[in-house]
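Missing here is one protein chain; the remaining ones are kept as they sit in the complex.
Chain naming follows the written order as A and B, and within any one chain the residues start at number 1.
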Amino acid sequence: MTGAFDFAPAIALLPLAAFAVALFGGNYLPKRGALAGITALVGSLVLSIWALVTVAGGETYDADLYTFVAGQDTLSLHLGILIDPLSALMLVIVSLIALLVFVFSLGYMNDEDETGLPRYYAELSLFSFSMLAFVFADNLLMAFMFFELVGLCSYLLIGFWFREAGPSSAAKKAFLVTRFGDYFFLVGTVGIFATFGTGMFAGSESFPHMAEQALAGEHSVRTFLGLGEQAWFTVLGLLVLGGVIGKSAQFPLHTWLPDAMEGPTPVSALIHAATMVAAGVYLVARMYGFYLLSPTALGVIALVGGFTALFAASMALVKQELKQVLAYSTISQYGYMMLALGGGGYVAAVFHLTTHAIFKALLFLGAGSVIIAMHHNENMWDMGGLKDKMPVTYYAFLSGSLALAGIFPFAGFWSKDEVLYETLIHGFGGSPLLLAGYAMGLLAVAFTGFYTFRMVFLTFHGEPRTADAEDPHGVRWNVKLPLAVLGILAAVAGVINLAPVEKVTGIHLTFLHDWLDMAPDSFGTAVHHYTGDHGLMHEFAGYTAAHPLGETGTVLVGAAISLGLALAGAGLAYRLYAVPSPTEHTDKLGSLKTLLMNNYYQDEYQVWLARDVTLPLSRAADTFDQSVIDGVVNATSSVSLFAGERVRRIQTGLVTHYATLITLSLVALLVVFGYLGGWF
Amino acid sequence: MSRPRIVRDLNPGGAVAALALFGVLVAVFVTATFPDAAGFEAGVSITAGIGYALFDMADQSPLVTEGFLVSFVLIAVALDAALDGAILLARREDGSVLDRVRKGGEE
Partner (left out) sequence: MVGVTHYLVLSAAVFAIGVFGILTRRNALLFLMSVELMLNAANINLVAFSLHYGNLSGQVFALFVMALAAAEVAIGLGIILVLDRNFGGIDVTVPTTMRR
C-alpha cells in the first residue's frame, strides 16, 4: 500500500494548484478562490497528519525529487524532501494555521467586501506552497529558494492594498530588510557548498555530519581565508544567521515587522506570527548539528535572542495600536526561541515555536475580529468594554494572552519556562554569557506580562470609549471557528512537554522530547545526537548542565521566579488598566516613552545608514566607474582616433613626398641589414 | 616659357634622404673587400663577344659570358610596346596626336 511519503510532494503542491486556480479562475468563483485554498489546505493538513502518524510509527523519509544540476565528481543541486520528526511537526503546524487563516479570511476579507480577492487568495496559496516546501526541504539550496519565495509572498501580501502609500512602502521595507539578511545567507550557502560539496541537512552525506567528522579529525574539508576548520564553520554559521536574523526579525533587522502590520490581519496572523518568521528559527533548528559545532555562533545566537526579547518587549509597553503590540511581542518571543537555541535547549526552542505559533496566530486572529468589530480602527484607546459584546473573541483572546504571558497552566508557561530553564542550567554549567541572556529573558517576562494584559484590559475591559466600541460590528462563524479552535489549543498544547512535572513527579510526560528523538541515527537529527550525554553539545559546544539547587529545586525555583514575574506584570496592568476609564499611565515615563514610541530611533538609524553612508559610497563608486573605467575605454578610442588623424597627414598626395619616404625607409633598412650582416 | 628660376622651397626631407643614401652606400662600398681584379684578355674583341652573347652563340667567343637571346627578344617586344604606349597616351579624344604642328610651319 502506498505510504504517506508517496504523497509527500502533494503537501506543498496542493496549495500551488490552489494558487493557479485562484489566479486564473478566481474571478469566476463564488468566494474568489478561498474555497480552492481551503480545499487544498485541508488536503495538505490530512497528508501532513498522515505523515506525522507514519513518522510516529518509526519511519522517516529523505528522497530526491528533481535534480537540476547533476555534477560529475562535484556537487549536484537537486530538490528533495526530508520528513523527520521536526519537519513532520512543522508541516502540521503550518497547514493547520494556514487552513484556519483561510477560513478566517472568509470573514475578514469576503464579508467586508474587499476588492482584489482572487489576487489575495492566490498570494496566500502561493505562500502556503512556499512555506510547506521550505519546511520539508532536504538541502540548503532548496531551503534558500523557498526562503526567498516566502519573502516574495510576504512582500505581495503586505502590499495587498498597494494603492495606499503605507502598505506599499511597508512591503518594500520588509522585502529590502529581509533581503539584506538573505544576502549573507546566500554567501553562507555558497560557502557551505564550496566547503562540503553538499547542502544536505540529514544523513551520512549531510554537511553537519561532514563538519562533525572534520572537527573530529576523520575527514578533511576545504576551508577558506586561511581559517582553521572550527573558525571557518563559525563564519559559515554566522553568515547563514544573517538570513535568520532578517527573516525572524531579530535585532538589528527587526524594523520591518511592525510596519508589516499594514497588511491584512489574516496575513499578519499567518506570515508574521506563526510561519514565515518561524522560518529563520526553523532553519537554525534544522541545521542544529552544524551550529552545535561552534560555541561562538551559539553564543551570538543566544545574545541576539536574549537582547531582542528584552528590547522588543520594552517597545511593546507603550504602543497604542493593537497589532503593533502584537508585532513587538512576536519579535520578543522569537528572541526567546533564539535564546533557547543558543543556550542548548533544542527541545525548548521547538516547543516554544509550536506554542507560539498557536497562541500568536490566535491573538492576531482575535485582533482581526476586534478590528472588524471596530470598523478597522486599531487604536486601543478607542476601544473598551468589548468583552460583553464579543464573548467568543474575548475568551479566545484571553486564552492566548494567558499563554503569551506565561501563566500556569497555559501553553506559553511550559514552553517559556523550559527555554529559561535550559538557558539557566547551561549558563551555570560554565557559560556565563548565557546567564546574561537568561537575565534579559527574565526581565522580558515581566514586560510581557505587563503589555499583554494592558492590551487585554484596554481592549476588552472598562467602559466603551467611542461609539464604535459601544456598538461593535458583529462577526460570523468563519471568524469565531478558528478562534475557538486555537483558543482550546492554546490552553492545552502545553501537555506535549510537561518537563517540570516530569522532573518533580517522575512520570514520563516529555512527549515532544521523545518525538524529536525519534529520528534515526543515520539522519543525525535526533535530540540525543544534539544534546544527549555524548551529543554534539557536550563534545563541541562545551555546554554542560549544572543544577545549583539540585535538579528538582532548580526547576521549581526557576518556574516560580518566571511565573512570579509574569503575574507581577499582569497584576500591575490590572491595577492600572482594569478600571472603567484608564488613563495613559505610560506618559509618566516621559522622555523614555518618546524613545520607546520612536522604537529607539532604529528606523531613522537604518535610513541614515542607507542615505548618508551607503549612498555617498555608491556615488563614489559610480564616479570611479564612469571616470576611470569608462575613461580608460574612451581614452583608448580617442587615442587611436587622434593617432589616425595625425598619421593620415602623411598621405599628402605628392609623389615626391612618397618617394622621400621610400628612400628614407630604404636607407634605414640598409643600415639595419648592414649592422646585422656585418657589412661595415 | 618662363626662364628657369632658383628653387627656394626645397623639400628638406629629400635632401636629407639623398645624402643619407649616399652616405650609406659609400660606407658599404669603401669598407667592402673584393677579390683581385680579373680583366678581359687583351686583343679580344669585346663588342663581338657581346654580339655573340646576345644571340646565344657564346661559345664563339673566348670571353666568359652567357646566352641572352630570350632577353633580347623580350626587350624588343618591350620597346615596341613602349612605342605604342607612348602614342596611345599622346592621342587626344578626337584621335589627333600632334597639337602644335601647323601646315607649312606657321606658328
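Just so we're on the same page, a residue touches a chain if its C-beta (ideal position, glycine included) is under 8 Å from a C-beta of that chain, and two chains touch if they have at least 3 such contacts.
This one's a predicted model, so the numbers in the text were calculated from it and none came from an experiment.
The chain omitted from view is touched by exactly one of A:S204, A:S220, A:T614 or A:T656, namely A:T656.
Counting the whole complex, the residues of chain A in touch with the unshown chain are 648, 651-656, 659-660, 663. Interface residues of chain B with the unshown chain, by the touch rule above, are 7, 10-11, 13-15, 17-19, 21-22, 25-26, 29-30, 32, 34, 37-40, 46, 49-50, 53-54, 61, 63-66, 68, 71, 75, 78-79, 81-83, 85-90, 92.
Methods note: only the chains that are shown with their structure count from here on.
The geometric centre of chain A is 99 Å away from that of chain B, both derived from CA atoms. Remark: chain A residues 656-657, 659-660, 663-664, 666-667, 670-671, 674, 679-680 touch chain B in the complex. Considering their complex, residues 11, 13-14, 16-18, 20-21, 24-25, 27-28, 31-32 of chain B touch chain A.
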